[in-house]
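Here is the structure we will look at, set down as structure tokens.
What you see is the complex with one protein chain gone and the rest in place.
Right, chain A next:
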């Protein structure tokens, strides 16, 4: 297995920059996930690592060796494509063997590797079928099998679950995690689905408009988002954002005033240039309080009862939309007025440039 290092990597198509100054160390045996909205450059970055595309600037190194201009086939990497990219006219066995035959590997060795991968991925019964005769999940396994048999130094996976239905996606996600554990392989995984990123990753790289917004473990990103974008992108339902005024409060405290005059105090000093900050609070950290005992009153716009929890969509008197996730089932209905209580130990503050403000 191997370590992949990106130093100052950039990619432009004509005058349009797609990736800008990407610096990243992917550790040996790590499952790192590139996540971000469509067009953020995550797939382009993966293709640069794969060697299917060349950067316009910077250096890509694998185990310390500069591979920036090395052809894809010579990088020792294997890729699982979003569309699976299985050769439709070949059987599963031929698909698995194709890359090994290119390397002029002995037939016995090819057969042994195919048998091992087929056993590991439980695709042995389908070896003589063509991809068109397989279900989406089975094709997905074959695509992974084709990567495994090559015994690569690292696996590159480009949205491998996006063509599966919701149920199959969850089970395949778990299988991928188990596979990573078993192979201890370096894996670079691209997805736009933050739940996939949270559940699979050792570390997540959040990308936006070709730049890295934050790198960290899933919980680091969830608990300490570096900016408004990461805060909004990681976590479901999305974090609530409210404009607030901050002012020094009592001893070692700061006073936050919401639009519409409601306010509360938090522990710690907050320094903001003109006192205008954005408060971020995850829906799970807002509860429904008894009348008059909440931090802000709001009118219920929509109730989504999921059984184990209830998502309450509300609108404050200042016109701000706020979501609260309440454990279990609660008896509120659209049009009701409720008091929302904030768990201030979990709130996040961001300055007017969108960066996180430390509470000292």
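Rule of thumb we're sticking to: a contact is a pair of C-beta atoms (placed from the backbone, for glycine too) under 8 Å apart; a residue touches a chain by one contact, two chains touch by 3 or more; residues count from 1.
In this text, contacts and distances are computed from a predicted model.
Novice: Tell me the UniProt name of the left-out chain, picking from "Alpha-1,4-digalacturonate transport system permease protein", "Probable membrane transporter protein", "Fe-S cluster assembly ATPase SufC" or "Na(+)-translocating NADH-quinone reductase subunit D".
Specialist: Missing chain, per its UniProt entry: "Alpha-1,4-digalacturonate transport system permease protein".
Novice: Of A:72, A:168 or A:183, which sits in contact with the chain we cannot see?
Specialist: Answer from the full complex: A:72 touches the omitted chain.
Novice: Please pick, from A:17, A:57, A:99 or A:318, the residue that touches the omitted chain in the full complex.
Specialist: Missing-chain contact among the listed residues: A:99.
Novice: From the list A:52, A:215 or A:236, pick the residue that touches the absent chain.
Specialist: Final answer for the missing-chain contact: A:52.
Novice: Touch as defined at the start, partner being the missing chain; which of A:69, A:83, A:135 or A:217 qualifies?
Specialist: Only one listed residue reaches the unshown chain, and that is A:83.
Novice: Tell me which stretches of chain A touch the chain missing from the display.
Specialist: Where chain A meets the chain not shown: residues 50-52, 71-74, 77-79, 81-83, 85-89, 98-99, 102-103, 130-133, 146, 150.
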